[in-house]
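Yeah, one chain of the complex is gone here, protein chain that is, but the others are all in their spots.
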Amino acid sequence: MVFFLQQCLIGLTNGALVAMVALGYTMVYGIIRLINFAHGDLIMLGACLALTLVSVLGMAAWTGTATWLGVALLVLLCGLFCGGLNVAVDRLVYRPLRNAPKLAPLVSAIGVSFIFMNLGLFWLGPADRSFPELLPATNLLAGEGLQFTAKDLLVIVVVVPLMIALSVLVKTTRLGKAMRAVSQDPTAAALVGIDVDRVIAATFFVGGFLGGAASVIYGLYINTIGFQMGFQNGLYAFTAAVLGGIGSIPGAVVGGLVIGLVRALSSAYVGERWAGAIVFAILIVILVFRPEGLLGRGTKEKV
Amino acid sequence: MNTSPTATGPSDVTDTGSLRDRMLGFVRERWDFVALVALAVAPLVVPALGGALGGQVTMLFIYCILALGLNVMVGYTGLVHLGIAAFFGIGAYLFAILTVPMYPFQMRFVTAAAVSALVTAGVGLTLGAPTLRLRGDYLAIVTLGFGEVVKVTLRNLEQITGGMKGLNPVPPPGAGLKIGGTDLGLAFAIDPRWFYYLALLTLAGVVVAMRRLENSRLGRAWVAVREDELAAEAMGVSATRVKLSAFAMSSAVAGLAGCLYAASLSTTADPNAYDFNRSIMVLCAVILGGLGSIPGTLLGVALLVGFDTVLAPWADSAIQQWNINPSGSSLLSFSGWRLAIFGLALILVMRYRPEGLVPSRRMAAELHEAH
Partner (left out) sequence: MKAWTWAAWLVVGMAFAAGCRPADPTLVKIVSSLPRTGSAKQQSDTIVRGIRMAIEEAGGQVGPFRVEYLDLDDSTAAAGQWTSEAEAANARRALQDPDVMAYIGTFNSGAAKVSMPILNLGDLLMVSPANTAVGLTKPGLGAPGEPEVYRPTGRFNYTRVVPADDLQGPLSADWAKKRGVKTVYILDDNEVYGKGIADLFDERCRELGIEVLGHDSIDAKAQEFKSLMASVKAAAPDLVYFGGTTQTKGGQLAKDMASAGIAALLMVPDGCREQVFIDSAGAANLEGRCFVTFGGLPPEKLTGKGQAFVERYRKKYGEVPEAYAVYGYEATCVALQAIREVGAKERRAITDRALAIRDFDGALGRWGFDANGDTTMQTLTVSVVKDGKFEFEEILDAAEEAAAP
């Protein structure tokens, strides 16, 4: 029982991290129907910056409140960095392709992902790099053999508020309304006076900011970064976004948690070697029975 | 169907002007024939094709076949497929199972290739049937997931697939066949030009088949479903059957490419050779070249795969031989910049030729109508 609970805990924590990356996919997809293949590699660059900042500031020596404040600072800086980078890429690469065939931006996104990877290669070097353990590894759950450390807590503490903030942003603010309008019909949105390009840029910024925050959490939680980390990261997150119903914010979160749980439990009860395959097999089965994803809304056919 | 006045039809260039124009016109109209002749003569005049380059160009042909298979799904039928490498791999492994010494089948090359292409098509149907309801990117993610499942399964079913060791040795075609005292299989193993011709011949066959399909009833049904599924159904085209046939055709061609791949490497290689990266590479080649366009697909593969397997190693060793980079810094080696150059090329082509380098006439015409 303890073993099962422990695996669930690990699965949910991993899943929360996946969910956070998935949000970046789902935001961008929701608004311009683009699978942003470069998102995982954007996060890799965010993690590069985080590692550089940690060593420049000498954060490994900080303790107590200073550490937590430092983490908040990292989240902010890396978020701004990734958000800004995402906006720049949108301006330079995707915006000229707004009216191009549907698959053209997809290929450009793959191109951007390759360029990011090359930058990461120069930044980090070819080998994996260790991200220092800034947070204490003490177990927060006393006794009972269950383990839940400050690192694990951090993931939850950052992911949940960000998710709530994002929902509020999209549901209630003016910008959020504009985003939803553009997502439904860009032409009509432009006709009612919405600056479509600015709204799209804002979406890229929000998605990038979440990615930047995720990159810091990733570094602190997994403790290893490398120039190739974007790929696997992106693969799971993208899958989570689709599983939950791509374009849906709660969907991305549910998708991420499901993937985390399935991965942990199949590693525990079937074997680590099959875990990756089981995640995708379950994805296929779910999509066969719910073609719009878990929380996605069915699209009406236009005749 | 709808040749708009802007599109340059073949009839515009023939019968006019000087000899030079006539020759250019011939090359333009019959590029396929000219290219085939050039490639067929090349090994006889270019000695390097008897060596490493021959093997690399053979690989290019094999990827061309794979890309033409993917083109059926993505180009003609408009279904985004992110797992073509899985079918490539299934073809390669089936072919290996049917030919390697550790299994009792040990079929001849042609039989084994036919059987594996057919079975791969069956696998395509099995995946296609339950997932046809899915739209656009949901289908894409299913194919991606299928690719991952296949890769992990190939790796873990060690008793059948040899795990990371792969299945080897895959005998060359014609092993045991004596022609004039020499073993044909040994000839294949020693001189890459044999495989070069085999792959070229197969590629030519696939191109001819694709041409005929394009203009057949089925080919037009694929395009109809791509353009408007509902309208196509209203016209009495069964979208289900049409999509399934695209799945099957695409898988069969990919499986065939896999057979050639395994035979020319004499091993299935390890399952990582059939991962997501490969699917993406081929997809990029198809889109970059021009969706639904046969010359475009071939050009896309030649540029993208050629860059990674022919040009990059060549440039790296050139840099070494000219001794530009004695310290071995990665900033000064070509491979240090490979990814960035590759990415930049993808972005630039999409920016300035969003419909691809050689768009299919149909696609180009539509784009000009739409805007």
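Order of writing sets the chain letters: A and B. Residues in each chain are counted from 1.
In the analysis below, contacts are C-beta pairs under 8 Å (C-beta built on N, C-alpha and C of every residue); 3 or more make two chains touch, one makes a residue touch a chain.
As the structure is a prediction and not an experimental result, all values here were calculated from the model.
S.K.: Of B:Val110, B:Met164 or B:Met235, which one is in contact with the hidden chain?
M.R.: From the options B:Val110, B:Met164 or B:Met235, the contact with the absent chain belongs to B:Met164.
S.K.: Which of A:Leu53, A:Leu141, A:Ala201 or A:Ile222 touches the chain that is not shown?
M.R.: Checking the options A:Leu53, A:Leu141, A:Ala201 or A:Ile222, the one contacting the hidden chain is A:Ile222.
S.K.: Would you write out the residues of chain B that touch the absent chain, in ascending order?
M.R.: So the residues of chain B touching the missing chain come out as 27-28, 31, 34-35, 38-39, 42, 46-57, 59, 101-102, 152, 155-156, 162-166, 168-169, 186, 189-190, 192, 265-267, 269-270, 272-273, 277, 281, 295, 298-299, 302-303, 306, 308-314, 316-317, 320-321, 328, 330, 335, 338-339, 342, 357-358.
S.K.: Write the list of chain A residues that the hidden chain touches.
M.R.: That gives, for chain A, the contact residues 3, 6-7, 10-11, 14, 125-130, 133, 137, 139, 147, 149, 151, 222-224, 226, 228-229, 231-233, 263-265, 267-268, 271-273, 275-276.
By definition in this document, only the chains that are shown with their structure count from here on.
S.K.: With chain centres defined as C-alpha means, what is the inter-centre distance between chain A and chain B in Å?
M.R.: 33
S.K.: Quick one: which bits of chain A touch chain B in the complex? Just the residue numbers, please.
M.R.: Per the stated touch rule, the residues are 29, 33, 35, 93, 96-97, 99-101, 103-108, 110-119, 121-122, 126, 231, 235, 238-239, 242, 246, 273-274, 276-277, 280-281, 283-284, 287-288, 291-293, 299, 301, 303.
S.K.: Which bits of chain B are touching chain A when the two form their complex?
M.R.: Residue positions touching the partner: 74, 80, 130-131, 133-135, 137-138, 140-142, 144-146, 148-149, 152-153, 155-156, 230, 276, 280, 283-284, 287-288, 291, 330-331, 336-340, 342-347, 349-351, 354-355, 363, 367, 371.
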